[in-house]
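What you see is the complex with one protein chain gone and the rest in place.
Letters A and B name the chains as they come in the text, with residue numbers starting at 1 for each one.
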Amino acid sequence: MSGSHDTEHHISAYKKVAGALAVLTVVTVLASYVEVGVALGIVLALIIASAKGSLVASVFMHLKDEKSLWLTGTLVLTVVFWFVLMLIPIMGRMDNIGTYKPLPNANAVPYVPH
Amino acid sequence: MDNVTTADEHVPHAEHGHDGHHELSFLQSYVFSLDHKVIGIQYAITAMLFLLLGFTLMMIMRWQLAFPYTPVPVIGGLLGQNNAQFIAPEFYNSLGAMHGTIMVFLGVVPLAVGGFGNYVLPLQIGAPDMAFPRLNMASYWTFFCGGVVMFASFFVPGGAANSGWTSYAPLSVIATEGQTWWLVGMIFLITSSLLGSVNFIVTTLQLRAPGLSFMRLPFFVWAQLVTSFLLLLAFPPLEAAGVLQLMDRVAGTSFFMPAGLVTGEGPLEISGGGSPLLWQHLFWFLAHPEVYVLILPAMGIVAEVLANNTRKPLWGYRVLVASVIFLGFMSFIVWAHHMFMTGMGTTMSSFFQTTTMIISVPSVVILSAFLISLYSGSIRYPVPMLFALAFLPMFAIGGLTGLPLGLTAPDLHFHDTYYVIGHFHYVVAPGTIFALFAGIYFWYPKATGRVMSELLGKIHFWGSFISIQFVFTPMFITGLAGMNRRLYDGGLEYAHLQEVVGWNATMSYGAWALGFFQIFFIFNFFWSIRNGKKVDDNPWKATTLEWQAPSPPPHGNFTSPPEVHRGPYEYSVPGADKDFTMQGEADPAKA
Partner (left out) sequence: MEIPYTVAERPDTGVNNVKLGIWLFLASEVMLFGGLFSTYVILRLGGTDWPLGSDILSVPIGTFNTAVLIGSSVTMVMAHASLKLNQFDQFKKYMGLTVVLALVFLAVKSYEYYDKLSHGDLPSATTFLAIYWTMTALHGLHIIGGVVVNGYFWGPGSKMFHTKPEMFANRVEAAGLYWHFVDLVWIFLFPVLYLL
């Protein structure tokens, strides 16, 4: 258990994070009105959301001070498998099934007998 | 809990020293118990009943396969009007789907994880109970509700789910009402597994007795720990998929329904735009780790029984632990080898073919370590050892026949044939279920204070071992000949199968013989509760902590808090006065 001094230190961090989250929420809404195209828009929104998410996880959920290797290890493992899960849509589109693909030797020099 | 005290119940108070102890009512001790041992037994009994039910469904199916279009004898009258003449095709499909579902989700997993995990794991790590006893009880009753929903689905209009245990969309989305029940039942079962796995991991990490470091854990505990991580991380995507399919069926969404679907009744009125492949991805993201959920606890049980009956340490303990962790990790990235035939593309197929070949390595390492453990041991052959020994070749057959399935080219031929059925049944039936039998015979004296009858056990073993070969070996033959699974008449209508359809009857006789020999087990199981030979706390002369507790262990498990001084398998230590040294025994040199 941390002492009351630590807790007061935490509270000031909570207030800063609360401010940052409010600012980032406004930023992400404003950014969505800027015409940057769909792809860049998605990237921007996800970067801002990840920043907000990291703040919540590290400060509010105290992951910043977490020392238990079992706990952090489990979370790392979860994140790894989460990414595997998120690969499913990409994997489904890997081979461009149905699109024309030239055979590797299609442009080879034809064999001419001497 | 209420402080219920009844005067006429006789409980020796001296044994329960700690404050706040009070006697429990019947409901609290046997129905809504918080004791991990009672919950473990509840799990085990429920799971065994479901195993029997699942097996019965299969024995009915096998009648249609052996003698197509003839009335089912004896129990034919119970199957309803539609099946009076012969088993109706849609009922056959229900039987198949529910056999798979019940065996996997309501039989083997609850017995291996819920039953053995709950009963044995806290004892083996020297814990007074599971970390969260109330969560444990909730987990059992959620499982029970799931079982009730699944069972009740047989009686809804259209019968139980009939789209296979894999419930592939879009067929499952347009199937009869039973599928909705299946999904609701699955959501219950998945929730139960999640609660259970959280509890197992916390218990294993937090409640180990003093001195029980990770490299002193019995292999069974390692297997359960890895299994729990698989359940924890692999089950939720299926829960998501189950919710999505439920939405497709109930709310009319199109998550798994592509546009332009046409059935026999014309085009479907759906918005479309969904992906049937997505269901398969999400399903197998769970269901491949699920295969390891089935096999890892079995390996754990076999390890315990082997070390105990060879009277020598398990060979390569560290290698075994490393392998089981690696196996658990890899099991998350092999799932699409079930989907080579879906047209997902060669890049993907090559990747998953490679990971599948890699995952076979740790399995072989584990099996080899078990084999080497037998070398130069002075082996005893009690019933649990017979089952554990049988596990080795049976799992080897199951595993090795899986290799061709993991390669894309041969899988084109084998996919969805009886070869696949033979392969995974060799892993699960004479593999896992035999190991579970070994576990039941092995830990029965701990739970009851008596051993099961040796003679009946041997009849059960040899009868089952021989008859089960007649069930599954012919499947490789018919599968290689191209007989598809899920054929209602066993392939009678196909010209290319005429030479092999005869095997169907052989397999059916094998299955019924297998059923007959289970009677010996059922009788033995109940008869021995009262009439088995009484034994002391450690009848097998084993080393792990559960044998240090009284049989049956009281509430709180140990008479004095155990302390661990050595590794789990100290058998035949040179210079020791007996051929086993228990983990809790203090070092005589230091004492």
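Note that a contact is a pair of C-beta atoms (placed from the backbone, for glycine too) under 8 Å apart; a residue touches a chain by one contact, two chains touch by 3 or more.
Bear in mind the structure is a predicted one, so any value in this text is a computation, not a measurement.
Novice: Taking the complete complex into account, which shown chains does the hidden chain touch?
Specialist: Taken over the complete structure, the missing chain's partners among displayed chains are A, B.
Novice: Which of these touches the unseen chain: B:Leu278, B:Leu374 or B:Ile459?
Specialist: B:Leu278
Novice: Looking at the whole complex, which of B:Leu207, B:Leu400 or B:Ile459 touches the chain that is not displayed?
Specialist: From the options B:Leu207, B:Leu400 or B:Ile459, the contact with the absent chain belongs to B:Leu207.
Novice: Looking at B:Leu24, B:Leu189 or B:Leu244, which makes contact with the chain not pictured?
Specialist: Result: among the candidates, B:Leu244 touches the missing chain.
Novice: Determine which one of B:Ser254, B:Thr408, B:Thr448 or B:Thr478 touches the chain that has been left out.
Specialist: Checking each option in B:Ser254, B:Thr408, B:Thr448 or B:Thr478, the one touching the absent chain turns out to be B:Ser254.
Novice: If the missing chain were put back, which residues of chain B would it touch?
Specialist: So the residues of chain B touching the unseen chain are 18, 127-129, 131-133, 135, 194, 197-199, 201-202, 205-207, 232-241, 243-244, 247, 251-255, 270-275, 278, 282, 285, 556-558, 561.
Novice: List the residues of chain A that touch the chain left out of this view.
Specialist: 1-2, 4, 7-8, 10-11, 14, 17-18, 21-22, 25-26, 28-29, 32, 38, 41-42, 45-46, 48-49, 52-53, 56-57, 60-61, 67-71, 74-75, 77-79, 81-82, 85-86, 88-89, 92-93
Just so it is clear, only the chains that are shown with their structure count from here on.
Novice: So what's the Cα centroid distance for chain A and chain B, whole Å?
Specialist: 36
Novice: Across the complex, what residues on chain B touch chain A?
Specialist: Against chain A, chain B makes touches at 205, 229, 233, 237, 275, 277-278, 281-282, 285, 332-333, 336, 343-348.
Novice: So in the complex, the part of chain A that touches chain B is made up of which residues?
Specialist: Spelled out, the residues of chain A in touch with chain B are 70, 74, 77-78, 81, 84-85, 88, 91-92, 94-95, 97.
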